[in-house]
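A single protein chain has been removed from this complex, and every other one stays in its place.
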Amino acid sequence: MTRLAIPEHLLKTRRGEPVTFLEAISEALFEEMVRDESVFLLGEDIGVYGGAFKVTRDFLGYFGANRVIDTPIAEGGFTGAAAGAAHMGLRPVVEIQFMDFISPAYDVITNYIATSLYRGAGPMPLVIRGPVGGGNRGGPFHSQNVEMAFFHTPGLKIVYPSNPRDAKGLLKAAIRDDNPVIFEEHKALYRAPALREVLPDEDYVVPLGEARTVREGRDLTIVTYGAMVHRSVEAAERLDRDDGLSVEVIDLRTLLPLDDDAIVRSVRRTGRLLVVHEDTRTGGIAGEIAMRVNEKAFEWLDGPILRVTAIDAPVPYSGSLEDYFLPQTEDVVKASRYLAAY
Amino acid sequence: MTRLAIPEHLLKTRRGEPVTFLEAISEALFEEMVRDESVFLLGEDIGVYGGAFKVTRDFLGYFGANRVIDTPIAEGGFTGAAAGAAHMGLRPVVEIQFMDFISPAYDVITNYIATSLYRGAGPMPLVIRGPVGGGNRGGPFHSQNVEMAFFHTPGLKIVYPSNPRDAKGLLKAAIRDDNPVIFEEHKALYRAPALREVLPDEDYVVPLGEARTVREGRDLTIVTYGAMVHRSVEAAERLDRDDGLSVEVIDLRTLLPLDDDAIVRSVRRTGRLLVVHEDTRTGGIAGEIAMRVNEKAFEWLDGPILRVTAIDAPVPYSGSLEDYFLPQTEDVVKASRYLAAY
Amino acid sequence: MAEHDAHGLGRAELHQLYRALVLAKSADASLDSLHRTGSLETSVASRPGRSEVAAAAAFALRRADDGTGDLMVLSGSSAGAVFLFGLDLVDFFRQHLGRATGPTRGRDAGGSWLDFSRGFVGPLASHGTMIEVMAGVTLAMRLRGEDRVGVVLYGAEASAAGAWHEGVNFAAAQSCPLVLVVENDEWGSNRGVPRSSRLSTFQAKGPGYGIGSESVDAADALAVFDSIRRATGLARAGDGTRLVEVRYPVDGSAADPTWVLRTRMLESGWATTQELDALESEVAGACTAASEQARAEPVPEGRDAVPGVYTDVELPAPWTRALHPGAALAEGAL
Partner (left out) sequence: MAEHDAHGLGRAELHQLYRALVLAKSADASLDSLHRTGSLETSVASRPGRSEVAAAAAFALRRADDGTGDLMVLSGSSAGAVFLFGLDLVDFFRQHLGRATGPTRGRDAGGSWLDFSRGFVGPLASHGTMIEVMAGVTLAMRLRGEDRVGVVLYGAEASAAGAWHEGVNFAAAQSCPLVLVVENDEWGSNRGVPRSSRLSTFQAKGPGYGIGSESVDAADALAVFDSIRRATGLARAGDGTRLVEVRYPVDGSAADPTWVLRTRMLESGWATTQELDALESEVAGACTAASEQARAEPVPEGRDAVPGVYTDVELPAPWTRALHPGAALAEGAL
């Protein structure tokens, strides 16, 4: 049997070329499948078509139909099937075509998958990944963030990377993790030219559960993740330039379990905390962060914990509405100024 | 056609007799169905059998099979059907046999029902009600609280009463509301003898969105709801007796939209806030409350906002485990003492 | 020339049907061109023949504009079939272009809009959901003893979804007057793999729900019309839920139903080339004019994203958008 050639577009890191966020994810999947025979993929249109966003382009040809499985439109069914395969020692990676469509799998994820270990059914090594987020004029059903649907479920991990390097390392860590992981990929990052970077040509992982300080600062801490990391950094740079403010930006990377320590350490230094998330406001992750900081760093607070988020509404379709719905850099700037002056 | 006699057990309030929490709910349903022909019921075993908890006992005989519909085991299907009927001007009330089983309807509730008005499809007068909560040795799938599955979804209302009077008035308000309402009924309250009370023999409603001060106090505010109202009041009484502490207890009653004003007003007086909820900890409603109080009453806080909740785990089956899992009165006492001394 | 050769349709009706097909096809084509020329960011999912078939199905319904007629849900691939319900051509483009003047004022995407009084319900993104919803819509019809029916269209792949099953089963169990149309182009989203099931014909699903089912060729609009008329007739008469499969060629090379009908009309003498040519250019002109008009209209103001989440609770605008964020915060803004 002749060994199949690795598809060209999956060798960029090997060749020292920069990759996009999307390519980093493809590389992570590809490398993990090569490394470990028990890793396999399930999802709608991921085989012949290569995935709605082409994350798994050419995977079917390389790995064959037993490891790249085109599924019916049945998110509950194939996510449940992934759980069954995980019971048998395989390590399934499920693609949800748009993460908005994870909701038919809500029952099996929260009731079965998340509780499996606790109920004595053994580990559940399984990753559910897919595109999230707004800004693409996708309307109410192709633009949502899904972290808060699962953040309340003990037993799950939730990962939401902001850049190619983290995306690759976190996805590899998620695949090797023995717990079920929800992995969110922001569509606006997928092909963003500004994010292209050369990744280390080695088998690195980024451990789950560890936030990253993107930018150090003294006056104010911004805790954020995903696409909002970039708006927050942009805001921090403007505040530095225009106001002389020193803003620390923390990228959570893993949302569950939450890296309290990183947040608390920073807040104890800056005394001020702004949480920025793209997801809608009420019941967003900012609440849990505020609670934990209250519990662990109340003494150090010099002002209220504040947040910049999407508004409480379905994601509207029209560009003008969606732009207003989503948190913008200007909002982060204004909120930071207000808090710094508090 | 002879007018059917109203079943005896639904006439207790009319006769001036005390009713249980469960009977209050039955009366609300019954009276609303009599008042408004467009109100009808859907659910598993609610007809012939009268419901798993007998909330709709004898309804089928009185109202007939067109208004009390026994459904297949298909929470998504019949909740979606309720939405369709609501489009047509009917006012469906859906019973979920155990609210744990609302999860197969998660997709249609969050994506379709909650967004319907915003997307231009008109009002969505529909109530989804059922038993929640632990303490009944029901194990992981018959004991959950479901508020946080929906709290993050704009467009929904969430109601969680703590006593017969509120239960009846809130359920009537929910049925008359033009928005979709999730209505949680704690199983431990259903037949609790201590809660039996004589209700006003009149057509009263308790407006949605308004918290109630159960007990006034000066030193500390406890915000809570559902079954935890009773543990919190018990703790408050002990703290009064044993420590001379004056504890205010607020029963939220409606969780979404949240009555910030009531919370903020109280915290501005007491300077200290403890949130008590039976639901698990991370991502629980305490976070949103902490965030809002930070935003609106930070200046008035004399100590951190703290919380007493269930632990982060599936609801365990064995009594000893479940008791440890659930927040107990003693936990509320300890947390209040700690906070009062802060 | 027999006036009533075509399934009892007279000459005028045949012209109406043909016009509906041409309009469906033209509307889709206009969307496509709006997308290609950059006016429409998201492409529209219509695929060859689908809107025309849906229009032929709609033609079989009792349409009314006062909320007393039948109700129909289109699939994402047949969005162009709305006009028989009296919906405005300009509104169609406004909706797709997210204009402030459109039916959902820019809030919902593309085909997702509805007009209950006219009996039209746009598709929703989660596959299968609208069967559940229509089960309830038609349940209400049955409970009230109304002489109405519902029709819901979905691509065949949707049949794998739990919502599809729960909806059909509920409707069947409750004898709801609902006709489910399965658009069987199992080549799927142009993605080359049939994987929704092992079935080649979805007609086989009927007996598993205890409901009648039949299958019809997509290329023949008159046959589709006839099949839906028969199925809705039975549903209306109290026979409950039914399933109609519309078969598209598996290789994706759909015989164009408009062309097939045109040929038949000319051959049978139901119309002249001049008549049909005139109709086609009238429709094409109307589409161009309507899409141009919609394109020129304004998009919504950003802050219009805020209201309308509840009927009775007003949610505040974001505090950071206010001139004085601190004051807005104090007033309880988001």
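By written order: A, B and C. Residues from 1 in each chain.
Keep this in mind: contacts are C-beta pairs under 8 Å (C-beta built on N, C-alpha and C of every residue); 3 or more make two chains touch, one makes a residue touch a chain.
Since the structure is predicted, the reported quantities are computational estimates derived from the model, not experimental observations.
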| item | value |
| --- | --- |
| Which displayed chains the hidden chain touches across the whole complex | A, B, C |
| Of C:76, C:162 or C:308, the residue in touch with the unshown chain | C:162 |
| Among B:125, B:140 or B:154, residue touching the chain not depicted | B:140 |
| Options A:13, A:26, A:71 or A:97, residue touching the unrepresented chain | A:71 |
| Residue of B:22, B:263, B:285 or B:335 touching the missing chain in the full complex | B:335 |
| Residues of subunit C in contact with the chain not shown | 159-166, 169-170, 172-173, 195-199, 204-211 |
| Interface with the unshown chain - residue positions in subunit A | 40, 66, 69, 71-72, 74, 76-90, 92, 104, 107-108, 111-112, 117-123, 154-155, 157, 177-179, 209, 257, 260-261, 295-296 |
| For subunit B, the residues touching the chain missing from this view | 45, 47-49, 70-74, 76-77, 100-101, 103-104, 136-142, 281, 306, 308-309, 311-314, 316-325, 327, 330-332, 334-335, 338 |
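Here is the rule we use: only the chains that are shown with their structure count from here on.
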| item | value |
| --- | --- |
| Chain of greatest Cα-centre distance to subunit C | B |
| Gap in Å, rounded to a whole number, between the CA centres of subunit C and subunit B | 39 |
| Residue list for subunit A, restricted to those that touch at least two other chains | 76, 100, 103-104, 140-141, 306, 312-314, 316 |
| Overlap residues in subunit C, where contacts from two or more other chains coincide | 104-105, 107-108, 112, 124-126, 162-163, 309, 315, 329 |
